[in-house]
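Only a single protein chain was left out; the remaining protein chains are all shown in position.
After this line comes chain A, so read on.
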Amino acid sequence: MTERNLVQAVNAALARAMAEDPSVLVIGEDVGADGGVFRATEGLLARFGKDRVIDTPLAEVGIAGLAVGLAAQGFRPVAEIQFTGFLYATLDQVLNHAARLRTRTRGRLTCPLVIRSPSGGGVRAPEHHSESPEAIFAHVPGLRVVVPSSPARAFGLLLAAIRDPDPVLFLEPTRLYRATREELDDDTPPLPLDRAFVLREGTDATLVAWGGMVPEALAAADALARDGVSCEVIDLATLKPLDEETILASVARTGRLVIVQEAPLTAGYGAEVAARVAERGLMSLRAPIRRVAGWDTVMPLPRLERDYLPNAMRIAAALRETMAFA
């Protein structure tokens, strides 16, 4: 067993996938000698060589398009986009090409690629480095969207994403890269790409979160526990496809739902979760659904970051309001 933080778990999953399958390639800016700006690809060049760990020119559209071409030819490229702010340029390639190639050719050509990108705020990063774009990508048919929140889930989900026959966007919460360490074996099996994780069982309210908001949700649940309120905490982890059943089963028990997202409120992924529960779980609800989210503002520069990001305190306040609803 080796103790690993989240970025080390990503690195270990990449190494394992590459060792198991010679068609797995790592491509991106600074992924080679530099080992990636967050060190997610550290050591891979030395171990697998420059034909499998490929430093690209500084061109995100090109990286995404290159991955489409490689994938259609039977490789399994794992492309790193250095920061979320630079991920948007790939949207055209992801939406118009990667996610549609299977459908457009009726399965003749497919796109088994992964795009990895650090995501979210909380690390006092420069401008354009802290956004949470998951909802934009979750709206794309044919694309899976995965957001891990622990080293073990990062490892298992990335392994599964690389093995998956379809394109996956894998958003790694930057603030969790080095937040915690977990014992993690190299032969840990992959995790399913369509299951949410119940991290904490509870009976009074359901908290749904993903990515960098999961530790905040757990902290809020701790705070409420001191008041005698038992919160169930679900890490969505695979946003697309959504594990609706786990959420509905939880809400059926608790009757109360608070959804936490770091991204701006309006048209965020939390709205999708709320709509699903409204459609299929409304009769279980004993209080209106609450969303705790980033504001509908531009992500501020680091000095105001804390005023933007949802935190345990805001989540706890929402939970208390939900609990107070008669």
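Keep in mind that, in the parts below, a contact is a pair of C-beta atoms (placed from the backbone, for glycine too) under 8 Å apart; a residue touches a chain by one contact, two chains touch by 3 or more; residues count from 1.
FYI, contacts and distances are computed from a predicted model.
Chemist: Which choice in "Rod shape-determining protein MreD", "Simple sugar transport system permease protein", "Pyruvate dehydrogenase E1 component subunit alpha" or "ABC transporter ATP-binding protein" gives the name that UniProt lists for the one chain left out?
Modeler: "Pyruvate dehydrogenase E1 component subunit alpha"
Chemist: Sort through A:E3, A:D92 or A:E321 and give me the one touching the missing partner chain.
Modeler: Only one of A:E3, A:D92 or A:E321 touches the chain omitted from view, namely A:D92.
Chemist: Where does chain A touch the missing chain, residue by residue?
Modeler: 25, 51, 54, 56-57, 59, 61-62, 64-75, 77, 92-93, 96-97, 101-110, 141-142, 144, 164-166, 194, 241-242, 244-245
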